[in-house]
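Shown here: the complex without one of its protein chains, the others still in place.
Right, subunit A next:
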Amino acid sequence: MQAILALEDGRIFRGEGYGAKGECYGEVVFNTSLTGYQEIFTDPSYAGQIVVLTNPQIGNYGTNTADNEAIRPFIEGLVTREFSPISSNWRSEQVADEYLERFNIPVISEIDTRALVRHLRTHGVMRGVISTIESDVAKLVAKARAIRKMDGTDLASVVTTKARYEWDNEAHSELLLAGEVAAPHPDLHVVAYDYGIKHNIMRMLAQQGCRVTVVPAQTSAEDVLELKPDGIFLSNGPGDPEPVTYAHDNIRRLAGRKPIFGICLGHQLIGLALGGKTYKLKFGHHGGNHPVKCTDTGKVEITAHNHNFAVDPDSLKESEVDLTHVDLNDNTLEGLRHKSMPLFSVQYHPEASPGPHDSHYLFKDFRRMMEGWKR
């Protein structure tokens, strides 16, 4: 099956189609993780995006239900150098190709992904189309240009859960590894705003002895408080944080009343709620190897990243926050903490999945914060 990737600036890549037959549209971003393609497929933060994986060998170990970060894949399309038609791993349940086909996601493979990454690095992220059905490249480029831009788009409300639910940590536990089980007697209650939440965040909270209630993105602050949480979690998610104004309002109303922890989009929303500004990075951070320095300890964590937007530290100069984490590659703000209120957030992904576990301690910090607040 022939496939074409057309970018909005007219650059064309021709390769082999895998996964679903058809067409997909999205902002093209690249991820440099060496492992964890399935977690990437199913991370809701990738809604609206076509993902290029820099690791040239994708699909090798297949897919399994435990490694899903959501109930289905959220990427619009996938770009790889080579896509394995077989899988080999004791935990594998389905070949990656079949898995993506099942969820109607097109894949283009056998293209020079490094050339594409260099193009995106030089010219910034851009919109693109993968098609296995259209061979007229001019039409495809036109389609790419017609895709709605990510800037100014609230995607959190699109991917969020429709209804409130409790996280069941035991699902698929037979495929988890040792140490991933929930604490036996949860003694804290966390209400998590789902802007596109990843399963592993909830798993980490459960390991810290938290019962997790997941609520839709637009749930009001008052409704959340009514659930009597010990802490409130603001999740990761796709899209631009700026138009998600309902969240800014809710966070302002919740701040100081309950301990709050935010990750990624949650972090950006806190930044905006505290009066800061966000901006779009040229090609974002997507990968599992970014060094982030914790200014409290001076130690460096190797962290998982997946963000196109970031909070402008200068915009927070007037606010009552400490800047706690910074990316050593490009000095992007990666974490903050309120000086007086029990509120902190990180731009990167301490829940990893995929990525290194260096920052798991933040979930412990959150627990301690909730315990302290309770007393």
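Operating definition for what follows: a contact is a pair of C-beta atoms (placed from the backbone, for glycine too) under 8 Å apart; a residue touches a chain by one contact, two chains touch by 3 or more; residues count from 1.
One rule holds for everything that comes next: contacts and distances are computed from a predicted model.
**Q** Out of "Sigma factor AlgU regulatory protein MucB", "Carbohydrate ABC transporter permease", "Response regulator" or "Carbamoyl phosphate synthase large chain", which one is the UniProt protein name for the chain not included here?
**A** "Carbamoyl phosphate synthase large chain"
**Q** Which of these touches the unseen chain: A:121, A:139, A:317 or A:368?
**A** Per the contact definition at the top, the residue touching the missing chain is A:121.
**Q** Of the residues in subunit A, which ones touch the absent chain?
**A** Here the touching residues of subunit A are 13, 30, 32-36, 38-39, 54-57, 60-61, 64, 66-67, 81-82, 84, 86-91, 111-115, 117-118, 121, 176-177, 179, 287-291, 293, 298-300, 302, 328-330, 352-357.
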